[in-house]
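For this depiction, one protein chain was excluded, whereas all remaining protein chains were kept in their positions.
Letters A and B mark the chains as written, and numbering starts fresh at 1 in each.
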Amino acid sequence: MNTLEPLLAKHPFFQGLESEYLKLITGCASNIRMNAGEFLFREGEDADRFFVIREGSVKLELFSGGRGPVTIQTIPEGEIVGYSWLFPPYRWVFSGRAVTPVRLFVFDGLCLRGKCDDDPKLGYELMKRFSHVMMGRLQASRVQLLDLYQVR
Amino acid sequence: MTAVMQARLPAPARLRDPMLPSLYRLERLQWDTRDTFSMDLLPQNGADMPAFKPGQFNMVYVYGVGEIPISISGDPGRRDVLIHTTRAVGTVTRAMSEMKVGDTLGIRGPFGTAWPVDAVRKHDVVIIAGGIGLAPLRPAMYRILATREHFGRVVLLYGARTPGDVLYRRELKQWRSEFDLDVFVTVDRATGSWRGSVGLVTQLIGRAPFDPLNTVAMVCGPEVMMRFTTLELEKRGIDRNNIYISFERNMKCGVGLCGHCQFGSVFVCKEGPVLRYSQMQHLLSKWEI
Partner (left out) sequence: MRAKNGKVSTRAVIDRQDFQQLFDHLSAQGYQLVGPRLRDNAIVYDELSAVTDLPIGYVDEQEKGSYRLTKTAQPTLFGYGLGPQSWKKYLFPPVVRLWQAQRHNGGFDVIPEDHEPRLLALIGVRPCELKAIAIQDRVFMGGAYADPIYQAQREQLFIVAVNCGKAGATCFCTSMDAGPRAASGYDLALTEILEANRHIFLVDAGSEKGEAVLRTIPQRPATDLDIAAGERIIAQTAEQMGRVLDTNRIKEMLYANYEHARWDQVAARCLMCGNCTQVCPTCFCTTVEDVTDLSAATAERRRVWDTCFSLDFSYIVGGSVRASPKARYRQWMMHKLATWIDQFGSSGCVGCGRCITWCPVGIDITEEARAIRSDSEDKRFTPATGGRKHEHA
């Protein structure tokens, strides 16, 4: 487990996080690889994890009858995937699938939630990071709603 | 009547009338996407073609229909063809799209300011385009690639509506494979077999490989896209003075006389279309300026 800590520290999502916290959350993380096309998680399943992309990219998909899987967004290296582990009912609302071979850190959601509950300062620190990502994706989605490149 | 003749003041040297078009022949018309086409044009009767700088535009006239500003999308290093890329969305562009090889068009120009390509050597360059906004940036790409060794890292970030709306696909692929260049393309909506990125072009900025402290950004796309793009670039730490944006405004004359293109105190046709973000930032987020 100790070997993960320096790797985590280098990831943009955890940049600047106090080492004491880094140590704490390392306990909830593991390192995995997946092949292109493999599912990180599927819509409707229990969301008990989140992913930090070290290499490769992941897409979020939604299945729509007749259209098949529709890609909502692709998430590149250096970003994170999954917020459903944070909120009840802890269920994935999209599917996550590797676009390329990927290397990821996986965090155990239950473990991390427990640590955040125990130490609200850590909780706040992580929530800031998550909400920053969420805000960026929300803003982008809103701009996409305008369908800017379409001719009216 | 001699008195009449004497009184007439010496006539000024006849000025080249900036409203008078030169005639060009349509050599080729090619559809880039379902609604966007490129025209190859040559001056009629072997006349000289004026040099242009990347980012400049021409006023293009269709006989009896009208005239509109269109940015030049070809290679500034090539003097053997003038290329315009536009979308068939209005009366003039639709008429243009129905023209046959050999037909005549009127051209006035080139007008306006240019991307500061030659001034930013030794810098990293990030070029960010949205939709048809890639067309006025393509001459800058050509110019950079022609002297690639003078620049640091070069990144092209391009957002289109769908994979089918991606402009200059073959060239993008070629640039990616033949040059030391990072090309990222993203679409708002993916259909079918698209294996590329899905999402807003602004989302590519955060992780794009350039050194913010030594980077010049050139941005063209719909104004909303440029607003969000410039915000992201600032977040990455690029100085506002090093961000250039190209604007679109209604234009009737192209030479600062008709008043239509005003954006605050700026005449987009003569002080633009390429302007520094730092100069326009205060107006960019205001409504209906």
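Basically, contacts are C-beta pairs under 8 Å (C-beta built on N, C-alpha and C of every residue); 3 or more make two chains touch, one makes a residue touch a chain.
Keep in mind that this is a model prediction, so the values were computed, not measured.
Touching the chain that is not shown, out of B:124, B:165, B:232 or B:248: B:248 (per the contact rule at the top).
Looking at B:17, B:80, B:149 or B:178, the residue that reaches the missing chain in the full complex is B:17. Considering the whole complex, the residue from B:214, B:262 or B:281 that touches the absent chain is B:262. Mapped onto chain B, the interface with the missing chain covers residues 3-9, 11-12, 14-15, 17-21, 23, 25, 44, 61, 63-67, 87, 89-90, 100, 102-104, 106, 222, 248-250, 252-253, 255-260, 262, 264-265, 267, 270, 286-289.
By definition in this document, only the chains that are shown with their structure count from here on.
As a whole-number value, the distance joining the C-alpha centres of chain A and chain B reads 38 Å. Listing the residues of chain A that touch chain B in their complex gives 12, 57, 59, 70-74, 76-79, 99, 136-137, 139-141, 143-144, 146-151. The residues of chain B lying in touch with chain A in their complex are 35, 87, 89, 130-132, 159-161, 165, 186, 188-190, 194-200, 202-204, 206-207, 221-222, 224-225, 228.
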